[in-house]
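For this depiction, one protein chain was excluded, whereas all remaining protein chains were kept in their positions.
Here is chain A:
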Amino acid sequence: MEYVNQRIAQEANRNPQDAFTGLITPLNLILAAITLYATYQLYKPAPPAKLPREPPATVFKTFTPHTLLPYNGLNNMPVYLAVRGRVFDVTSGRNFYGPGGPYENFAGRDASRGLACHSFDEDMLTKDLDGPLDKLDGLGEEEFESLRGWEERFESKYLVVGRLVAVGDK
């Protein structure tokens, strides 16, 4: 109550000539600034919407068994494997084909025989990296069937990023 009485007395004692009646008052300046800022924000020209570019495309390369070997998922390398001369980028299936996965033997190697025979043993991979590619002889009809099935699944899921040739061929 004390405070209110004080304020009322203060207001009553104010000099009427101090009242602002003109256009240029601090309040008007603040209001004008708000109006101009709102107009500016509403009507300023905006450049068209942009999206960043797509990630760069992978270059299609010709691999030999030696150059394909580093692509086994270690050292942050992508995971590639080769089936019948075509190199697939299976980095998205890293859990299977990458290091620690059940099929990790296939990474960076020619996996054709292993897929045909449904086996992940070491002896399914070609030992001699300098020699010719595995010609898949000694495989029967059902093995070729299953290899075709694997190849179709790879085609629909993974990208072909290169081709595999033996050392010396091109």
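FYI, contacts are C-beta pairs under 8 Å (C-beta built on N, C-alpha and C of every residue); 3 or more make two chains touch, one makes a residue touch a chain; residues count from 1.
One rule holds for everything that comes next: contacts and distances are computed from a predicted model.
Engineer: Tell me the UniProt protein name of the chain this structure doesn't show, selecting from "Phospholipid-transporting ATPase", "AMP-dependent synthetase/ligase domain-containing protein", "RNA polymerase II transcription factor B subunit 2" or "Cell division cycle associated 4".
Structural biologist: Options "Phospholipid-transporting ATPase", "AMP-dependent synthetase/ligase domain-containing protein", "RNA polymerase II transcription factor B subunit 2" or "Cell division cycle associated 4" narrow down to "AMP-dependent synthetase/ligase domain-containing protein" for the missing chain.
Engineer: Could you pull out which residues of chain A are in touch with the chain that's been left out?
Structural biologist: So the residues of chain A touching the missing chain come out as 3, 10, 19-23, 25-28, 31-32, 34-35, 38-39, 42-43, 45-61, 159-161.
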